[in-house]
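Excluded from the complex is one protein chain; the other protein chains are retained at their positions.
Presenting chain A:
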Amino acid sequence: MYAFDFERPSTVADAVAALSAEDAQALSGGQTLIPTLKQRLASPSKLVSLGGIAELQGITSDGDAVTIGAGTTHAAVAADGSIPALSALAGNIGDPAVRNRGTIGGSLANNDPAACYPSAALGLGATIVTNAREIVADDFFQGLFTTALDEGEIITAVRFPKPQAANYQKFEQPASRFALVGVFVAKGADGVRVAVTGASEDGVFRWSEAEAALGSNFSAGALDGMAPPADGMISDLHGSAAYRANLVGVMTRRAVAAAG
């Protein structure tokens, strides 16, 4: 790791001010950023820890929505249960020690193409709240490791509408346990949403053909024989593009069946 300064503010306002320094970067759980720094793939002048900011912590459930502070750990979301499919997803990220540090804000800001949370945010139609504005999930994810966040902008919370039914199915890449393909299916007031992670070269995406088919008939049978085109799917030693495309169909059917 290259050397950097370290700051641990206790309010969002102070964190935003600290992040205005040239090449400053936010540190949340560090489960992605610290390995990146070790590989010298990033060389921030200063890390601004969000770990001491009380207003970024916690989960509130009111009527139709659940709001989760950006600094809330995967373990805390797993233990919550306000949206069972979301808690189940969080409880299957990495391993217990990773879940005790890693946070929802860090995962969404990072937008790893094989990460689990982006599919939940997109599948549930979440709103990403930052220190400056609110961004709907459909506008937030902009390709591999790319989001709508501006330089120095931090996620403060994520607001999820409560679904009528939802489920996440993850086919684990056996070595990393990230998603080789993960599918989040949600049925809500505005219809059915199907968000796919792990598969596309452009990162998380909505599978609109499946959404249309499920909109009129919410059952695994409605997707018989369906799979998205293999074109644009990731192809690597863990699976070819065609394999991943087929897996998207399989995991979506499993998610619909489990969502009931």
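Quick notes on this one:
The criterion applied here is as follows: a residue touches a chain if its C-beta (ideal position, glycine included) is under 8 Å from a C-beta of that chain, and two chains touch if they have at least 3 such contacts; residues count from 1.
Here, contacts and distances are computed from a predicted model.
A chain of this complex does not appear here, and its UniProt-recorded name among "Transketolase", "Sarcosine oxidase subunit delta", "(2Fe-2S)-binding protein" or "Electron transfer flavoprotein subunit alpha/FixB family protein" is "(2Fe-2S)-binding protein".
Contact with the chain that does not appear here is found for just one residue of A:Ala75, A:Ala179, A:Val192 or A:Leu214, A:Ala75. Of the candidate positions A:Ser49, A:Gln173 or A:Ser240, contact with the hidden chain is made by A:Ser49.
Only one of A:Gln57, A:Ser82 or A:Asn100 touches the absent chain when the whole complex is considered: A:Asn100. In the complete complex, the hidden chain is touched by one of A:Ala3, A:Leu41 or A:Leu237, namely A:Ala3. Listed by residue number, the positions of chain A touching the unshown chain are 1-6, 8, 27, 30-31, 34-35, 37-38, 47, 49, 51, 75, 94-98, 100-101, 177.
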